[in-house]
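FYI, not all chains are in this one, though none of them got moved.
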Amino acid sequence: MLLNKHIPFFYIFERIKVEFWLVTVYMAGIGLIDEGHIFKSISIPLAIPSILGTAISLILGFRTNQAYSRWWEARQVWGAIVNDSRSFVRQLLSFTADIPDGEAKTAFIQRLSFRQIAFCYALGDALRGLDPLQKIKSLLSDEDILFLEQHQNKHNALLLLNGRDLKSALAEKRLNAYQQVQLDETINKLCDSMGKCERIKNTVFPATYSLVVHLFIYLFVIFLPFGLVDFLGYVEIPLVVAIATMFFYIEKTAIIMQDPFENRPSDTAVSSISRTIEINIKQMLKYDTVPEKWEADDYYIM
Amino acid sequence: MLLNKHIPFFYIFERIKVEFWLVTVYMAGIGLIDEGHIFKSISIPLAIPSILGTAISLILGFRTNQAYSRWWEARQVWGAIVNDSRSFVRQLLSFTADIPDGEAKTAFIQRLSFRQIAFCYALGDALRGLDPLQKIKSLLSDEDILFLEQHQNKHNALLLLNGRDLKSALAEKRLNAYQQVQLDETINKLCDSMGKCERIKNTVFPATYSLVVHLFIYLFVIFLPFGLVDFLGYVEIPLVVAIATMFFYIEKTAIIMQDPFENRPSDTAVSSISRTIEINIKQMLKYDTVPEKWEADDYYIM
Amino acid sequence: MLLNKHIPFFYIFERIKVEFWLVTVYMAGIGLIDEGHIFKSISIPLAIPSILGTAISLILGFRTNQAYSRWWEARQVWGAIVNDSRSFVRQLLSFTADIPDGEAKTAFIQRLSFRQIAFCYALGDALRGLDPLQKIKSLLSDEDILFLEQHQNKHNALLLLNGRDLKSALAEKRLNAYQQVQLDETINKLCDSMGKCERIKNTVFPATYSLVVHLFIYLFVIFLPFGLVDFLGYVEIPLVVAIATMFFYIEKTAIIMQDPFENRPSDTAVSSISRTIEINIKQMLKYDTVPEKWEADDYYIM
């Protein structure tokens, strides 16, 4: 997540350099040739770039709205993961009974809770294309890690393990039948959230729209100087460059926002959120030492 | 689903060829006649095409938004099918008990899980107008296939079969009463998702809007050259053609996106999603061999 | 539901004839008088109709969006009715037990399922202001019809009857307590859907907006020719008429779409949907003969 601390203009600008220089060179070329008054004869009315400007604004507005929706949905889904993680542990604590001759209740709750923490880290890293096992080995038993290694989808496997343990808890009468179903419902919600993240990750924003925005902006840049030839010479260069840069900037921002799980500074802050979940859960389990909050980098937090 | 790999401009352009040539011929005709300066006398102010341009932009914006909503809803529904398929199998695994003198638990779970995989393939193919039984015969028993053949709606019949088996599981005490209801709830959600797909498939986008967008663009193209007659001769041809092509391009993109189950490259990738579900479920059932991920074609994935 | 088969331009045009001729006569009048060059002195700048055009576009955009939302919500609600009808019957089939010395299980299930089919037809016809009992008499017992005749709201009474039968099923131990509650939940959803239809039917779209759109378009038509007087004589007539007709056309389309239960070709296709439900349910009950799909009319389906 980009923070407000340092103005992130250059973060985006870095990504539209090519377009910036293309427009600048084009405008400079037009300016030079225009000195020879060749273009005078093909001046076009400014209403044409105006119409293009309106069309670009609207299609950029659509683009921006949809990109924002994806970004915000990603954040909402991770908010739901926070909520359901806390609820899962709270339910474990307020449902589970201690049983004679069995594993101690606290050990049971800790095992499931740690798997839940691991689920968050694993999901976040898998979405970002990192090794999902990397951050979670210390949270799991060797047996669990062995089980995970047989699955492509590690986070799904963690839910499976927790479901399996709830089943034996029912058999051992640690939980009653309603409590098992209620805990299962919470796992269902986590399963939904996980699927939603994968949907956002795997669905390409309709490429045809990305293209048409780009083409419209280039059309606009190509035609605009012919509408200005009667007015000014070199002053039109920064003018057109500035407007075109703004349009490209908005477009690029949308492109970056629409994919929030790419291991980039503009990502949804899944590592930081997972850490918060870890802290909350460990405090709920009365751990004395909890990890620090995730540190923000220079102008972003992962 | 169209991928980002190869720019899909020609994919859409192919579909607006007629409009492209109509506009080009019209503009060329206007250009030729204009040589005779006949049109000079009926020049119209550019504010008229401007107003039309604003109106087109807005109605196209509406069109684009609604088409995108249908497309995105289709994808969300299939995301929900992924989630509920995984949850269904996870619930089977964490609810079902083994029973003496009955079918082995693993056989029971496998039968229902395979039907769930079959449900996804059958729904996807039925929506695309293909034979829904084609991909699923190996997943079902002969008895099940016989049952399906008596139903118009194969995917609904598969849910019915799974519901029936849950009933006998309750009778045999494989499941308790809450667990049956909870599993039934998951089948309900699948039934909802299936109905949502059918709704998107069967509801024609209001044809009156499609028409008005088309008419507005043609009006725009007809009037625009009369606003330009004072300015330029042959140069106006590519100008008007380019702008009109862009408008038609956006409209066509919306038309293609609004129907995501037509067995076309722009479809929701239901085959690929069903394959992912198959892989996930088979790994959850501890199968050693799982199928490969669905292969992407040149510039799209089905 | 209007189909794509025959272009429905005349369907809408039929409804804006008055506006069309009003504008045409007005423009012809202006044209005639203008011959006398009386209007020259009161020409107004085209920026004024431009501003009006922008304002009309935006308010028409709002109008169109809200009308579409109502139309789409109506379709979604009927989609939910399809889903819940299927779920209701599937649940009956997978929950109900046969009981000794009682009504046969199949008779019990059929009675409730047929009432569910009747619910769909009755709701659809009631929304359209038709006699809700007309299509459903063959599906119900005489006793049920007698009961319905005492209620203003026939579809609500049908849910009541099904609820009553579920109660006796619980008493007779045909269903267990969870199953009754789960089936009741499905009836609840049907009750919600029914209420949503009635809400759409009974809520007048804010009349003040309908009015302001109309007034804005008329203002636009009145002022536009004064902006064009410097340009063209008779050619302005088709120009203004065409643009005004488009605006009225869009407005009329919104007006027609916002009320989808009026027994008009543009209605939500409730009869056809109810028929689909009947076919699905009868196949689920293993009926040999199921009715045909509802036939589409010339350019629409009811």
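As written, the chains take the letters A, B and C, and residue 1 is the first residue of each chain.
Convention: contacts are C-beta pairs under 8 Å (C-beta built on N, C-alpha and C of every residue); 3 or more make two chains touch, one makes a residue touch a chain.
Note that the structure is predicted; figures quoted are calculated from it, not measured.
Because all chains derive from one sequence, the complete complex can be expressed as a copy number, which is 5 in this file against the 3 shown.
The criterion applied here is as follows: only the chains that are shown with their structure count from here on.
Taken as a graph of touching chains, this assembly is arranged as a line, each chain contacting the next along an open chain of partners.
Chain A and chain C, compared by their mean Cα positions, are separated by 38 Å.
Averaging C-alpha coordinates per chain places the centre of chain A 24 Å away from that of chain B.
Residues of chain B in contact with two or more other chains: 47, 50, 54, 57-58, 61, 177-178. Residues 42-45, 47-48, 50-52, 54-55, 57-59, 61-62, 66, 150-153, 156-157, 159-160, 163-164, 166-167, 177-178, 180-181, 184-185, 187-188, 191-192, 194-196, 198-199, 203-204, 206-212, 215-216, 219, 223 of chain B are the ones that touch chain C when the two sit in their complex. The part of chain B that touches chain A in the complex is made up of residues 1-4, 7-9, 11-12, 46-47, 49-50, 53-54, 56-58, 60-61, 64-65, 68, 71, 75-76, 79-80, 82-83, 86-87, 90-91, 93-95, 176-179, 182, 186, 227-228, 231-232, 235-236, 239, 242-243, 246-247, 249-250, 253, 256-257, 279-280, 283-284, 286.
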